[in-house]
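Inspection log for the structure reproduced underneath, given as structure tokens.
Only a single protein chain was left out; the remaining protein chains are all shown in position.
Think of it as A and B in the order they're written, each chain with its own count starting at 1.
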Amino acid sequence: MYRLKEGHINSQSLFRILVILVVSNIFLGTPGAMVEEGATAGWILLLFAGAIAGAGIFILIKLLKKFPGKNFIEIAETLWGRPGAVFTALSFGILAVYTAIISLREFAETMLTTVLPRTPISVVTFFFVAAMLLGAYKGLEVIGRTSILLLPFVIGGIFTILFLAGNYISLNNLFPLLGTGLGELAYHAPGRSSIFIEIILVSLIVSNISDIENIPRATWKAFGVSLTVFIVVEIFYISIFRVATSEKLYVPLFQMARIIYMGRFIQRIEAIFIFIWFFTGALKLTLALYAGATALSRGFRIPIYQPLLFPLGLLTFSLSFVPPDIITAVRIDMLYLREYGAIPAWGLPLALLATSFIRKKGGGRPEKSQPD
Amino acid sequence: MNKNQDRKENNKPKNKSKILQFIKNLFVVNDYVFDELFDIDRVKMSKKSAGREKSSAEAEDKGFNESGFRQPKRAFTVAALREKRFKEQKPAPRKPEDVPVSENLEENLMKLRHFFRLPQNRDIVIREFSVPLNGLTKAAIIYIDGAADTKLVDGFVLQPLMLLTNINKEYAGTLFETVKSLLVPTNQFAEANNLQEVIEGVVNGDTVIFLEKSAQALVVETKGWPVRSVGDPKTEKVIQGPSDAFNESFRQNLALVRKRLRTNALVTEYLKVGWRSRTDLALLYLDGVANKKIVYEMRRRLKSIKVAYVTDTGIIQQLVADSPYSLIPTSLATERPDRVTAFLNEGHIAIIMDGSPFAIVAPITIWGLLHSPEDYYLNPVVGSFTRVIRTLSFFIGVITPAFYIAITNYHPEMIPTDLLLAIAATRELVPFPVIIETLLMEFSFELIREAGARIPSILGPTIGIVGALILGQAAVQANIVSPILVIVVAITALGSFTIPNVAFSFSVRIIRFVFIFLAAILGFFGIAFGLMVLAFIITGTKSLGVPMLAPVAPFRPRSGDLVLRRPFFSFDSMPKYVEPQAKHMQVKLIRKWDPVSRNRVKGDW
Partner (left out) sequence: MAGLKKVSLIKIITLLTVTLLISGCWDRRELEDQAFVQVMGIDKAPHNQILVTFRIAIPSKAGLGQTAGGGGGGEGSVAAQSSLLTSVIAPTIPSAVTLASGYVNRDLNLMHTKAIVLGEPFAREGIARLLGILTRHRELRGNVFMCVSEGEAYKLLEQNKPDLEKSFAKWWEGVKQLQSSQAIHPGSLLQDFITNAESLGIEGTMLYIAVNKEAKNQDPAKLRVPPSFEQAKLGVKSGEIPRTGGNAVEYVGTAVFKSDKLISVLTLTETRSLLMLNGQLRRAVITVEDPRVKGRYTGLEIKQGSPPNVKVNIDRDPVLIEEKLSLEGDLLALQSAINYATDLKNQRMLEAAIEKDLEEGALSVIKKLQQSGSDAVGYGDYASRRILTWPAWLDYDWPTKFKTAEVKVDVDFSIRRTGMLGKQPNVWEPR
């Protein structure tokens, strides 16, 4: 298939991209949702969710190892033929664009609620979309390098917030230890495991990665790091705010930033954290849009993905205004995307792997990869 | 007069042309020259009417001549005479490449006079003399007075040919061979077979010797262009370190580089750019160290430059840049030979041009733009400290006014309450909103800076003091700006001054204004957006294929030389982002005499 030569990233970029993708969920409603379902054991719920997601990733990695050097769409094409490839491309694309739409809405709403109350949401959304289109247009190389550059700031910012707000921690708040009970936790875990579905992005960009043999390691590392960050943030959150308050607060990380008070000077500095907010949000959106465009272009054999960017961006922009209020938007995210989104996200690799075993395909040498 | 007859149809008032004709008669000069001055009876030829005449032959049939005038068919009219003389004036010169050096000296000289527009062109000197060989052979030299060193011409060309032919009794074949190999003791020469080569030699400052009955001419090296002596660097001064700098002389610049890299692997490829200026350009690299692909790419780009005239390496920078509109410079212009040689040692390439005291180094990364050579010459802690300050000052120079606007207008909760009330108190008296006063102050500072660049150096410092202090102070007292803004703008200016690279500091100034607007619209959100877009743009810029932000993104491992600087003795492997061919810059263990170092460096050294 004729494809315009695209930029390559190495596994370190991959690691950072994946971490930013998953960690961006912290900035939105995830910690609160955890507490809602697991009370004081929100972090244990995360562990369970992580376990299920880990299983899903394991299946995905196994699939990728079986077809080294091929990305998801190509694997689907090998196993299921052309209709398979189109189906996979469409589901990937829809998933990606859906994520983009909801994330865009949520990030914009967060900005409005916290720092820019009087600005119309279209302006804020417009800026996000502008950054998103620019990044996605420039390609994966640029996104990867920007992630390498910005990830230390994002993680450092999160840990700074935790550190500075650590005054207020009392570990007693984590008891009763098991929260709503192991049974309840296990029941909610599969739905919550979809926090990590962004990792399946890795399967889409395999052909752009220069050192293929490092992909599993980078993916597991990203998974581990983001899981750790999630759990640490969750623990801090519950121990600062206690269960009753924490399940009600709107944007957890921001609330933690708001209560920072170290003497007369270091207080009310939450506005600084807008920077890491925006970086994370813009990178996630860029990657979502890029994933959607790439998936669709690979599935439908379009040589370049750039022409798809503007229409998809416009679609994202307009559809992000569909939910009439923030509550509906969050519910769409938490319910439909996160609970039912796990099905195609983990289900597809599983189905493909099963097919590959049945039809005994797979193996082979990877394509020659270009140096970075 | 005949002209009036021609114009009868045109209803030109008769008295006008009569007066002019009278004036003309006062000056009895060539008619056609005068007519061209006064444009009396020309009809403005529009494109349409020109297009009507499909070919000159057709036009001639109708009585129009080449310049578009309807002509009567009489050959002796003044106008006809004018045309005839115009045509015979000077025949279009043939290309000098097609004209071979002929054996007839006079013919050569006549053609050369034609090509060089002698006798109007007084700089070109043709000196005819005779060489007492084979009887008395007529000879001539041609050179440019001022371009050729007349001492060399007199002493090493004329003197041996005219006076010293009988010292050497040997003979080497033809007269030309004798002259070339025995009689003209200059260090370089070339043989010219056609007049193009002769012309090139002459305009380059060489002397060309013609001999009667020789179908070749001898081009000998007598270049003596006026040059400045090696001086101080004007823009990149260091406290501890060498202070010699490039100047406009090509040879001296190359010599300064060669002085520091005394190796046979240093290659200087000569190119010429500009078809009218034919400026010398040298491409320097260390063969065996530099990446061949980069050299090839740069050579390809330089060879494809087809302009008439290149003034300075700045133009070359733009012509070979990866993205000429990019605000971040993609090649480094430096005055210091030590910087150039340091870069060459790491596998970069350098371009030196005649007439420009700035050499270009490519490819570079953004870290190279923020480095100053002083960081290397002082110890690593000091070097790292100054580098950290410089990197911070880059951000300060870009973001500070935007931060001020964003904080006061959008996020007043960040300021401690007492400070907030103090600022509010001072702002009550100021009529402008924060953005306007920021723009006013920034604009005034830009004015001061530009003015300071043009002022003669005697007044320079005065203007600085006058502008900055008094303007700021007076503005505060007049309640046009608030006092804290003066501090903000001053810190910003200082921040942008600490950037060592001039082009980069200009970009910083421009980017700063963009950030001010973004902050004015959306506060911190706008600044975050600007930073994100800036990050995307910077990481996407490439300099000769090397990403600007390497080795932070995408290569690893670090070279130890970015913001913090590791000690010199740990730089043993080459920085990888240029992918040089050589692997090592140093031995693993340099300080052999230090037991601590011996312990620290593992492996066998």
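Everything that follows uses one rule, which is that a residue touches a chain if its C-beta (ideal position, glycine included) is under 8 Å from a C-beta of that chain, and two chains touch if they have at least 3 such contacts.
These numbers were taken from a predicted model, which means no experiment stands behind them.
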Sole residue of B:429, B:447, B:487 or B:510 that reaches the chain not shown, by the stated touch rule: B:429
Residue among B:382, B:421, B:447 or B:470 that touches the chain left out of view: B:421
Identified contact with the non-displayed chain, of A:80, A:187 or A:261: A:261
Footprint left on subunit B by the chain that the document does not show: 408-410, 412-413, 416-418, 420-429, 433-434, 483, 520-523
Hidden partner chain, residues of subunit A it touches: 39-41, 113-120, 123, 126, 168, 170, 172-173, 175-181, 240-245, 248-249, 255, 258-259, 261, 264, 267-268
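Simple rule for what comes next: only the chains that are shown with their structure count from here on.
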Inter-chain centre distance, subunit A versus subunit B - centres from mean C-alpha coordinates, in Å: 49
Of all residues in subunit B, those that touch subunit A in their complex: 407, 410-411, 413-414, 416, 522-529, 531-533, 535-536, 539-540, 547, 549, 552-556
Touch list for subunit A against partner subunit B, complex: 9-10, 12-13, 111, 115-116, 119, 123-124, 127, 130-131, 134-135, 138-139, 141-142, 144-146, 148-150, 264-265, 268-269, 271-272, 274-275, 277-279, 282, 372
